[in-house]
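Every protein chain of the complex appears in place save one, which is left out.
Right after this comes subunit A.
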Amino acid sequence: MAETKEKSLSDEKPKPRVRPIVRLGIFLISHSFLVSIVCCTAGVLALFLLPVLAKNTYISENALMPGSASPMLSNQHVSDGNRLVKDLTNPNSKSSETGIESHKIIAQYMLDLGAEVSFHKFHPQMNQFHPLHFFSSPVSGKIQENYSCSSYGINTVGIIRAPRGDGKEAIVLVTPYNALKSGFGEALSLGIAYSVFSLLTQVTWLAKDIIWLVADSQYGEYAAVAAWLREYQTPKFSSLSTPNAEMCPDVNNLFELKGHSISGSKFSNSFRRAGTMAAALVLKVRDQNEQFEDTISIYAEASNGQMPNLDLINVVNYLAVHRQGLRVNVEKLWPLLNSSWLKSLGEIFESLAKVAKSLYPKWKFGIPATEYVEGTATLASSLYYQALGVPTGPHGAFRDYQVDAITLEISPKFSLDKVWRNDILLRGGRLIEGVIRSVNNLLEKFHQSFFLYLLTSPSKFVSVGVYMIAFALLIAPLPMVAASLYVDANSSSNCSKGDSSTPSAITDTDEHGIAIRSWSPTTSFMIWVLLSILSLLTLNSVLASPLACAKATQEKEWALVKSVTISSVFIGLGLMSVINFATAEIGALLMVPMCLLARPLKLDVRAGTLRSFCRLICNLVLGHIAFPPAAFFLLKGMLDGFGNANVGDFWMWVESLWAWNSATYLFIGMVQLPCWVLCVSILFHTC
């Protein structure tokens, strides 16, 4: 026994068995060129297939039961709403300069219904950049000191307590309203909200409190809602910390007047709260409309690509389409709708699906070409707004506190007769009532349905499990190519230890250094470009001199730099896909081809073959496209036409990213730009 064992041991020694996974890895690395081509093509193709793969939405949460109760909003409530609209549009109410009169009217109406009413005054707060605060609520501790009595906003808040509820939860209805220059649309949105509110004071089925926030939008809709939310979520327990705005006579005046006019009413000077918010609806009515039917647009994207639970959108969509007969819209990139290449791509997919169906009748994945184009346009806008990381409406403020919220914008086909107005009040009101009743049935937070999804139409979505495949395919070849490059470079020499990672650090510092606001965007942008180039060249000559290594190793140095670039791109994209998938996807589309193709131009010129010439052209084109400002202009030009593209636009765009705390800003600064610089340095490598 012992002998045989020894024998077998000695047999094994000369050829150690390689485990299959290691062998597979080695195989992939050795064929990295083929793998990268296949994966990248598949990744791009999968992205274009997403509209085809989209699934129909369904209401996942049992408790919601949208539309199971018949609407109770009657013409009585509508006429109540109409009364408020008339009072608000009455020229007498606009006499006051600060628009306090209309706030008083609204408050009086709320009080008449028996709701608790309070005013919330706020000062518009400057946005501050908080890196790495992507998904948390904004820091509330710091309140700016420079209050002045001239600039403040007043939110009017009405609360209905659920008659038999426990007061632990609330549903929020927000109507932005600018008392100073309100259009008819805003008044109408208040009318709709009021008619629903008046109904809800009478019903017995409320389980959650209802908060109606009339947000003063003279400093922006978002700012008003965010200020109210900040106050709501961070109760102040000491009287000392009450804002100085109390000192302003005008404001106090307002409160006193109210207090006197209704004695013993439910009006209060202090900030009123209800329970935790289950959901929030922002209601708007658009003033002008070119469409021929009543439509309702849903805006859902919050900061950093966060989306509300899909169930909320489903409920609104279901009720609007199947109960109130409204058409539902989600944002589209309109220019894409007319693009012929997309149409032909859709036709190709359609005919492919037909062929597949004829082969095997159970394969039904094709969608008509027009539907495909619309789906792609919606998907592209969904991707773009998520990637931007800037909320598309006041609902974004709620998402920062993990409250599911959407903005509903009703665009009625306009005509000014009374019948039409009543109709839109009735249908809009019934829609809101239905959504509130549905959310009222909810037992827990929204949790059943998806949070990570892309919409391709109001009733179709692509879930995270599907769209991640496209991204994973795109970035899959990166580590293999990096490994193969590293292996190749190391096999010939082991001298060069890359100094190549330094430039990435350099570009970071460059970009953060300049945040000068007084100049025009164009000048700022130019100054930033110049300073960046200057500091880059200086630092490059000091730190990353190509002469640091022996002459022989220089040939392979670019390969090592490329390997490092690819690894850092891979890591950066991987991290970003967790924070904001859409940014990572778009970033990968721009950067992966460039990183994979990058090769010193000199080598290609020297080779002089057709293949190397093609590569040279590709490299030059990609090198331009992947530069963030260039990519921005290209996209903007494609969508809006190149005529109105302005150099300063990019600066403005980046500034808005900064102001809205977008992770995309960090991504551009810390992943995309450094990697672009590295790629360019590879292109111009002297070897």
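By definition in this document, a contact is a pair of C-beta atoms (placed from the backbone, for glycine too) under 8 Å apart; a residue touches a chain by one contact, two chains touch by 3 or more; residues count from 1.
Here is the rule we go by: contacts and distances are computed from a predicted model.
The chain not displayed here is annotated in its UniProt record as "GPI-anchor transamidase", chosen from "Aspartate aminotransferase", "Transcription factor bHLH48 isoform X1", "Protein Abitram" or "GPI-anchor transamidase". Interface note for the absent chain: among A:R437, A:R599 or A:H685, the touching residue is A:R437.
Of the options A:V38, A:A63 or A:I469, the residue whose C-beta touches the omitted chain is A:A63. Touch with the chain that is not drawn comes from one residue among A:I29, A:V157, A:A207 or A:I579, which is A:A207.
Residue A:A162 is the one among A:A162, A:I192, A:A320 or A:V373 that touches the chain missing from this view. Listed for subunit A, the residues touching the missing chain in the whole complex are 62-63, 65, 68-70, 162-166, 203-207, 437, 440-441, 443.
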